[in-house]
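As you look at this complex, bear in mind that one protein chain is not there, while each of the others sits in place.
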Amino acid sequence: MEAVKDKQDSKARPNREGLKAWLNPTRYGWERLSYWLMRLTGLFLLLYFVGHVYETSNLVEGLDAWNAMLELTQTTFGHIFLILVIGASTFHSVNGIRLIFAETATGLGKPGRPDYPYEAGSLNNIQRSGIWVALILAAAAMLYGSSILFGGD
Amino acid sequence: MKRRFLLARETSEINLARAKNDSSDILLNIYRGGSNKRSEKSYDSHRVPVSRWTTVLDALIYVKERLDSSVAIRFSCRMASCGSCGMRINGIPRLACYTKISELGTDTITCEPLPNFLLIRDLVTDFQQFFDHHKKIQPYIQNKHLDPTTERLGEFKQTPQEVDEFLQFSYCIKCGLCYSACPTVATDTKFPGPQALAQAYRYFADNRDDSAQKRLDNVDHKHGIWRCHFAGSCSMVCPKGVDPALGIQMLRSHLLSITKKPKKKPAELREINREES
Partner (left out) sequence: MKIHYITGLAALLTVAVHVMMRVVVPFSISLEYENVVTNYQNILYALLLESVLILISIHGFNGLRVMLLELRQNAMWEKFVTLFTLTAMVAVIGYGTRTIIIVSGQSL
């Protein structure tokens, strides 16, 4: 059978899974879930960051502008949003540190002689526990944030 | 660990019946789609009798032999050695010959062609792009001491420890499951894929090869090794324990000059006259 050229056929029969592959984190275990969450939290935090830079620029306009901004953001919805930001940033940071170690092959084990059932040495609980710790710390940070934002001073 | 995600509950009545060696039926849905862009994709469903050890490939061959000979499938060794029968089974890339019906834990099996490969027809995909990426990383030993014109026989001496540095990566059967599972390959057509990058590490780590820097430069570009984000899906689906994710991260650690391992000692080339052998 003739080898098919990707360029000619990419429009007719797109062969790539595309964005769907990024969006579904359920098929391949913890590391794929962590990949999905890093991208999701990263985009979310970038949007928050741009909004935050704009929001804080109200300081330049003076007291009234600042207080008007606070009225908009110091609401129940604003607090819930901030708690999500706390969770996202905690997860993104802790998992990011885990990824720095993992992507430099630290904690992934050494090559060896594979044997049945041919489980991958790199998908071990040492580096995976980093994901669990990130999720637990994110939940703890969100609880702490809720206690400050909703719990009164 | 890996199998926990791929195995489902084995306590259903069907599995109990199979355990008693009674056969039962499953519903096998097979993707039918042509290379003609006008043909619409669809799924053909067939009832297939299975017993305890029936594999997905056995079920597909049953369909092809007795129910619908027009189904296009690719297979060869039937023992997870050739890598021909890779396909997406119930959403995950697997080898059909290596996947028992019973381990899927359901009576409805859906077989689709491997994603991220060009479709030829039904379950058969084109591997040209995949092989092209593999060729680009120069998957052969390069050693300036090797002289192809000499009449003397030669052998490299390697210790078992030196072999263990790269051995598991040489077990790759080029089945393409890792290429299908990778989220970067899903969108980035220039990314070599986990198989090619793991093979780049296989030759980098082999001390019979002396072109380490060239191999690093080959993958050091914005659509190269830096587009791997350790999603780990490649290692999760690999049927041979190659663990491409490990190879890629080890290659990356060399690129970042993080690894503290000493430079590999080149393997000694022992040359002997033909008369001596």
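A and B label the chains in the order they appear, each numbered from 1.
The rule is short, and it goes like this: a contact is a pair of C-beta atoms (placed from the backbone, for glycine too) under 8 Å apart; a residue touches a chain by one contact, two chains touch by 3 or more.
Predicted, not measured: the structure shown is a model, and the values here were computed from it.
Student: If you put the missing chain back into the full complex, which of the shown chains would it touch?
Tutor: A, B
Student: Tell me which residue among B:Thr125, B:Gln168 or B:Thr184 touches the hidden chain in the full complex.
Tutor: Touches the omitted chain: B:Thr184.
Student: On chain B, what residues meet the omitted chain?
Tutor: Contact residues on chain B toward the absent chain are 184, 187-191, 222-223, 226-227, 256.
Student: Could I get the residues of chain A that touch the absent chain, sorted low to high?
Tutor: Touch with the absent chain occurs at residues 19, 39, 42-43, 45-46, 49-50, 53-54, 56-57, 59-60, 63, 66-67, 70, 74, 89, 93, 96-97, 100, 103, 148-149, 153.
Here, only the chains that are shown with their structure count from here on.
Student: So in the complex, which bits of chain B are touching chain A?
Tutor: Within the complex, chain B touches chain A at residues 1-3, 5, 35, 37, 91-92, 115-120, 125-126, 128-129, 164-169, 171, 180-181, 183, 185-187, 189, 205, 228-233, 235-243, 245-247, 249-250, 252-253, 256, 258-259.
Student: State the interface residues of chain A toward chain B in the complex, per the touch definition above.
Tutor: 1, 3-4, 6, 9-10, 12-13, 15-22, 27-32, 34-35, 38, 99, 102-106, 108-109, 111-115, 117-125
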